[in-house]
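Yeah, one chain of the complex is gone here, protein chain that is, but the others are all in their spots.
Every chain is named by a letter (A and B) in the order it is written, and numbering of its residues begins at 1.
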Amino acid sequence: MSIDAAAAFPREPLPDRVKGARATGWWGMVWLICTEAMLFASYFASWIFLSETIRAFGEEGGRYPPLGLPSLMTVLLASSSIAAWWGEKGIEKGDQGRLRLGLAIAWLLGAAFIVCQVIEYSHKSLGPDSGAYHSLFYTITTTHGVHLAAGLLMGAVVQLRAWLGHFTRERHLAVQNTVLYLHFVDGVWMVIFLLVYVSPHFWRR
Amino acid sequence: MMALLQTVTVPHPSTLDPRGPAAAREAALWWGMLAVATVIFILVLYLLLRPLFRRPLDGDTTPGEAMPHDVQRRWLVWAGAVMPAAVLFAVFIATLFTLAAVRMPPRAGDLTIEVIGHRWWWEVRYPGRGVVTADELHIPVGRPVRIRLSSDDVIHSFWVPQLAGKTDLIPGQSNDSWIQASQAGTYYGKCGEYCGRQHAHMSFAVVAQAPGDFDQWLMREAAGAPAAGDSGAVVGQKVFRDRGCAFCHAVRGTPYHGDVGPDLTHVASRRLLAGGSFDNTRGMLAGWIANPDVMKPGTLMPAVEMPGDELQALVDYLQTLK
Partner (left out) sequence: MSTIEAGPGVEERLKTSWEPPETLYFQLASVDHKKIGKRYLITAFIFLLVGGVEALLMRMQLSRPENTLLTPEQYDQLFTMHGVTMIFWYAAPILSGFGNYLVPLFIGSRDMAFPRLNAFSYWTFLLSGIVLYTGAVIGLAPDGGWFAYTPLTGPAFSPGLNLDFYAISLLFLTISTTAGAINFIVTIFKMRCPGMSMSRMPLALWSTLTMSFAVVFGMPPLTAALVFLELERRWNFHFFDPLSGSPLLWQHLFWIFGHPWVYVVILPATGLVSMMLPTFCRRPIVGHTYIVLATIATGMAGFGVWVHHMFATGIPVLSTTFFSAASLTVSIPSGIQIFGWLATIWHAKRHVWRTPFYFIVGFIVLFVIGGFSGVMTAAIPADWQETDTYFVVAHLHYVLIGINLFPVMAAFYYWLPKMTGRMLDERLGRWNFWVMFTGMNIAFFPMHVVGMLGMTRRIYTYPAHLGWTWLNQVETVGGFIFAAGVLIFVANYFISRKNGVHAGPDPWQASSLEWSVSSPPPAWNFSVIPAVASREPLWDGTDLLAGGGGDQRVLSHQKKTLGTSVLDAVPDSVLHMPEDTLYPLGLSIALTVLFYGLVFKSALVFAIGLLATFAAIVGWLWPKPGELPE
């Protein structure tokens, strides 16, 4: 039998710093995101289960959840994702300035989102101890907020490293992973927005 | 603890000795599956052991070639997948038929009993009949009886092994089950779901009676408590009031309407005490009142300090509540 695959070594030496699907670190981030996504999926399933089980599952007095501020927050996060993506594309072309600018804009938009969330909380009259609806509302949104904060911490470290010139066209796995994580956190928000804020306007009697 | 050595007088509660239609169907399904499992188990043992008792072909330990593909397919697809699938399909069909028979709810207008789970005793109510009792269900023989289950605290499970499988009592919702006994007798019932410290002592008795006897029982239970007649009982009734028993316990026909513990209107006529923990005898009753936490560690019934003569009078009174 021939050792077919061993002959598949390329002629030139193998790269020793890789990114994307070649890098173990990228795969690690992908599976971390998968397991985090399942955590949020469990929250969402609980939300749906309780809204089917409990008669009084909703805002106080049967009101609809307000949509204004959450819509603005959605726009903030979507723009944050776009800015991060734009910065990442920059370093793929070797453009340090674009990387720094993109990461900075993404970071500021993410931080603005968290400020908005604090404002939103301060406008709510009922706390998480007032019933299953609010318990779950605060658990879901706060868990998301904490994930975003973790993403922003990663973003801050990566930003710092970008200024220290740690990244090149070939080597920027940390950027890639951080941006991927931010995309994930932003994507989760889109689901939260649809499920928690928008859907009651259609489903509630 | 001494008291626990006493026995509770109900017969062996084997699910394989069914005394009602639901349990009978369930047992039949169980035996059927056991028979199928036994046959396949013998087949597997044959396939496993026969090659092991064959003499080695040769002493050569060099590894052999992989088996040809058709052999692999024969074993894994035909024996490994198709055969189990056929057997499981049969099991599923049997399950569906049993389910259809067992899930059949009683006709409208049949007797309904409400059973409410408490840590660790059973509240039993006959709605519309004014009967409230504890740890003991009376049912007429040969008639399906709807059991409406709910819980006052944690999850319990209602189980009379010889009559029907379990249904949970879940706080915040109400579940229905039904039982039917095909012959008169006393059947053992037990909480099936772990519910805390005294889950072990949360049993009850189901008394299946001829319809006439059952109606008489209902009538007697619906009546209020007999007035305390002799002097001992009158003193005991005072103790009942003054020592705070009435905060938790009701005696219909008197001003005492506590609803935390079991209704005691006809406590003296019951077979069991304290969630089926022990027989209802004078000695047990006195011990239970004096030292509930010794008789049943963790019980929510508080110990009430009282002199011996008061205790005796209280027991005298309770014993009149037939």
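Everything below uses one rule, namely that a contact is a pair of C-beta atoms (placed from the backbone, for glycine too) under 8 Å apart; a residue touches a chain by one contact, two chains touch by 3 or more.
Bear in mind the structure is a predicted one, so any value in this text is a computation, not a measurement.
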| note | Contact with the hidden chain, among B:Pro63, B:Gly128, B:Gly212 or B:Pro255, goes to B:Pro63
| field | Contact partner of the left-out chain, one of B:Gln173, B:Ser231 or B:Thr281 | value | B:Gln173
| query | Where the complex has a chain not shown, which of B:Gly20, B:Pro140 or B:Gly192 is the residue touching it? | reply | B:Gly192
| request: Quickly run down the residues of chain A that touch the omitted chain. | output: 1-10, 13-18, 21-24, 27-28, 31-32, 34-36, 38-39, 41-43, 45-46, 49-50, 53-54, 128-129, 131-132, 135-136, 138-139, 143, 153, 157, 161, 165-168, 171, 174
| request: Identify the residues of chain B touching the omitted chain, counting contacts across the whole complex. | output: 1, 4-5, 7-9, 12-16, 23, 25-27, 29-30, 33-34, 37, 40-41, 44-45, 47-48, 50-52, 56-67, 71-72, 75-77, 79-81, 83-85, 88, 91-92, 94-96, 98-99, 102-103, 119, 153-155, 157, 159, 161, 164-168, 170-173, 175-176, 188, 190-200, 297-298
